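Structure provided below as structure tokens; questions to follow.
All protein chains but one are shown in place.
Chain nomenclature is as follows: A and B, assigned in order of appearance, with residue numbering initiated at 1 for each chain independently.
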Amino acid sequence: MKICITAKGNTLDAQVEERFGRAPYFIFADEDGSLIEEVANANTNATGGVGPKSVQVIIDHDASTLITGQMGGNAQTALESAGIAVYQYRDSGSVSDAIALFKEDKLKRIL
Amino acid sequence: MKKLAVISGKGGTGKTMMTGALATLASGRIALADCDVDAANLEILLSPEMISSEPYYGQKVSFIDNDLCIWCGSCKDSCRFDAIVYENDRFRVNPQKCEGCAVCTIVCPAGATSMISQEKGRIFLSKTSIGLLAHARLNPGSGSSGLLITEVRKLIDRNAGDADLLLIDGPPGIGCPLIATVSGVDAVLVVTEPSRSGLHDLQRVIRVAEDFGVDVYVAINRYDLEEDVSAEITDYCTEIGVKIVGRIPFDSNVIRAVRNMEPVTVYDTPAASAIKELWNIISTDMGII
Partner (left out) sequence: MKIVVASGKGGTGKSTVSANLGSCLSANREVILADCDVEEPNLHIFFSEASDASDRTCGQDVTVPVPSFDPERCNLCGKCANFCRYGAITVLKDRVILFEKLCHSCGGCRIICPNDAVTEVPRAVGRVIEDDINSNLKLITGVLNEGEAVGIPVIKKVKATAEDAELVILDSAPGSACPAIETIEGADYCILVTESTPFGLHDMALVAEVVRQAGIPAGVVINRSDDRDEETEAFCHEHNLPIIMKIPFSKKIAAVQNRGDLFSSVMPEWQNRFIELFNLISSTVKKERVI
């Protein structure tokens, strides 16, 4: 299982970023918390359509699950259409913390 | 941080006057954003002191390098926005009309076209006696101001994220700028006036706001100028379950305050009292201190 987590930095210790579309980094990991890859988000300064553009990144990296804080309507539509499960994390912990909570079934599924 | 955007639908109903007044009434730490970037007026009431200013670039625009151009005209033929003209023996992009789609870059057989950054306006962070203010100025004709508004919102989020309340002076209309303003706010206060035009536009903007899932409050400004239409507005709001939080009477001290470049709440006058009551209702409802 490949999970994407929105993050403020490019490591597993980086703080989770609450907003999806303009998150500085997308961290891809497996459910045991091992890092697969980290991707800098090229859409942070895009003029619009940031939600769908960021979903395209998730799709292109073959993630089946997303952990993030909140997202807009277009991102939601794209994620739903792509069949990607979304779990919500809004605390100030790290990417690793979020993955651990996900593994323990402690995160709320929002999509 | 709670976020309240003051919007209107129709222009000229008193959004800026209202935002300025609410800023003086709200307690706690307040941050302000002027999202009416096409006609940024909030600063007139708040005497801001600029802290920083940065350029706003927006969507890249296309540029034709005449040294590489082979004069085939493919760029002009494929531009859907009439942004490429042929004048003085060369093809030139009008940056005001260019929408940044980059189609000209893929049809050019000579690689003469590229996308470049161009300053479309400026974003400012200023200090006021009430709190930090993020505002901006868009160069006329510089294209959609929805993105700039998003940048203004980001600027204030970055610098005043620990404030209790963000008050946003919104733009009129229901298009891109309004959508960028109400995105992610907790509530909107729609300031309307007792005119048929005002009611018509109120209906449109409420529908858009509700699609965004934000709470809607309505205030009727200068309500006593046409009490029949005010009553119609009241009936409409009741029908759709939207709360009217205030009816502000016409008050010549409002213009006096604006001319003196002050919020109307500095005077002891009927409009100010009505706004104070309105703020009590909203702040209680929103759970703002």
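Worth a mention:
Quick note on the criterion: contacts are C-beta pairs under 8 Å (C-beta built on N, C-alpha and C of every residue); 3 or more make two chains touch, one makes a residue touch a chain.
What you see is a predicted model; the values in this text were computed from it and never measured.
Considering B:M1, B:C72 or B:V103, the position touching the chain not shown turns out to be B:V103 (whole complex).
Residue B:M261 is the one among B:I51, B:I240 or B:M261 that touches the chain not shown. Contacts to the hidden chain, counted on chain A, fall at residues 43, 46-53, 55-56, 59-60, 74, 77-78, 81-82. Touch with the hidden chain on the side of chain B covers residues 8-13, 16, 38-39, 41, 44, 59, 78, 80-81, 96, 99-103, 106-107, 138, 140-141, 143-146, 172-177, 179, 193-198, 200-201, 203-204, 207-208, 211, 225-226, 228-229, 255, 258-259, 261.
Here, only the chains that are shown with their structure count from here on.
Between the CA-based centres of chain A and chain B the separation comes to 30 Å, rounded to the whole angstrom.
Looking at the complex, you find that chain B touches chain A at residues 58-59, 100, 144, 146-147, 183. Taken in their complex, chain A has these residues touching chain B: 47-48, 72.
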